[in-house]
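Notes for the one structure printed next.
Apart from one protein chain that is not included, each protein chain of the complex appears where it belongs.
Then we have subunit A:
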């Protein structure tokens, strides 16, 4: 008897919560439809929250970084005011599904254009050509990729950079993998690892942080070509064209170079010239 009461009660709770979520999703749909019409409503843009220099959510809740600057510029060109932008965190693993579901209108998050990804999403851009590089201590003597053999190297679990090192650059490197670059940084500082590897713009962002200024340097190796594109839902060519126009304008009016210098400059980052739309460097 008692059990039956509990069952009835939990069924009621379940029904209520289902009803509540149903209301919630209705509202979300309204938001989405109004924003897609452009001009009015909010636009959701996917960025990374944890990459200083590229896309970072600061403790006070504001956003900074090159990707953020590009996202703001593009959004402005698409007709959105700065207060209409909602930045959403899109981690590497769920970028494709976030676009497919329509959670975000586009993604500016150190998103390298690759063939496998092109099959799932459309890319505007590229808007930046980055290279895999090493971050080493300011007094380190590592100067080329093969120097890494036998050295201790840190990267992020499953990242393309880690795979590149294991496959081609220095298969004998002693590779430690953590779930984020911040964990590698403490090891680099204490000397537990000799180098940290990922794309040079991300490394420059870390090196430019106040607490690490002057301690680390970029090795300046071009170990790979990473063509950063802006991810858009598959088939949404209208948005791709609009974003490409915005990117061209950003380069021609000088805002692009200004954003690069402001975000990566302090670490002596030598940027590539702005890539041509659709020109992918293999």
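Quick note on the criterion: contacts are C-beta pairs under 8 Å (C-beta built on N, C-alpha and C of every residue); 3 or more make two chains touch, one makes a residue touch a chain; residues count from 1.
One rule holds in what follows: contacts and distances are computed from a predicted model.
Colleague: Between "Phenol hydroxylase subunit P4", "NfeD-like C-terminal domain-containing protein", "Amino acid ABC transporter permease" or "Methylmalonyl-CoA mutase domain protein", choose the name on the UniProt record of the chain that's been left out.
Modeller: UniProt lists the chain left out of the view as "Amino acid ABC transporter permease".
Colleague: Which of these, A:57, A:76 or A:117, touches the one chain of the complex that we don't see?
Modeller: Only one listed residue reaches the unshown chain, and that is A:117.
Colleague: Write down which of A:67, A:96, A:201 or A:236 is the residue touching the left-out chain.
Modeller: A:96
Colleague: For the full complex, which residue in A:179, A:252 or A:268 touches the chain that was left out?
Modeller: The one listed residue touching the chain not shown is A:179.
Colleague: Which residue numbers on subunit A touch the omitted chain?
Modeller: Residues touching the hidden chain, for subunit A, are 92-94, 96-97, 114, 116-117, 119-121, 152, 157-160, 163, 174-179, 183, 186-187, 190, 192.
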